[in-house]
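A single protein chain has been omitted from the complex, and every remaining protein chain is retained in its original position.
Entry: chain A
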Amino acid sequence: MPPVVEMTGVGRAFPGPPRVEAVRDVDLTIAEGEYLSIIGPSGSGKSTLLHLLGLLDRPSRGTYRLDGVDVSTLTERRRTRVRGERIGFVFQAFHLLPHRSVLENVELAMIYLRVPRKERTARARATLERVGLGHRLDFDPITLSGGERQRVAIARALVAQPSLLLADEPTGNLDSGNAASVLDLFDELHADGLTLAVITHDDGVSARAQRRVRIVDGVMSDVAAAGVVA
């Protein structure tokens, strides 16, 4: 079984001027079922790394294998497809569609994967129940609390059964209570065998992960094993 993520010598440079090497020579492996956090201050290159991991951007150098498949050479069309099927995104800003029900927001993640309509609804419902929002199916997201909104976003990321859940500052817009409940949910998902990568600048958030890497000025280094393991 190949690792979920296998990056070798990956670099991403933005042609200037001035030319910026946002990520330099990154070797990163994420095994199946692993809970990784990537920590770094703003401007460190962690957003670029997130985009590379999420197939939103292509590396300038190096190779990236996702589930053993080299995705750095795929066509744009194939990459879009792989992104929809294998990556689940959770954003700081939730990015939920207003005026669409919670259920529809979660179903959205399956529309482009040609999941049949009935199956979409059933899976969305089940996933929302899994994240504890079974009673909010018909609500408009703008009426929900921040924590609930992020749970909807997590349900949307999970519903297509991705290989990797990528979370970008998932607690950045939440108060501490809601943040803690989202992190608790991550722990539960991890315990169920989900592979997670959480990108954050917050030590408290990153400390919840099983393994931590730090990125500074585009260079990645390991952080001593976390003291807290769920």
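By our rule, contacts are C-beta pairs under 8 Å (C-beta built on N, C-alpha and C of every residue); 3 or more make two chains touch, one makes a residue touch a chain; residues count from 1.
Methods note: contacts and distances are computed from a predicted model.
A chain of the complex is left out here; the name its UniProt entry carries, from "SGNH/GDSL hydrolase family protein", "Carbon-monoxide dehydrogenase small subunit", "ABC transporter permease" or "Regulator of Ras-like GTPase activity (Roadblock/LC7/MglB family)", is "ABC transporter permease".
Residue in contact with the omitted chain (choice from A:Y64, A:F89 or A:F186): A:F89.
Only one residue in the set A:R61, A:R100 or A:H201 touches the chain that does not appear here, and it is A:R100. Against the chain not shown here, chain A presents residues 47, 51, 54, 56-57, 76-77, 80-81, 83-85, 87, 89, 91-93, 95, 97-100, 104, 108-109, 111-114, 117, 156, 160, 173.
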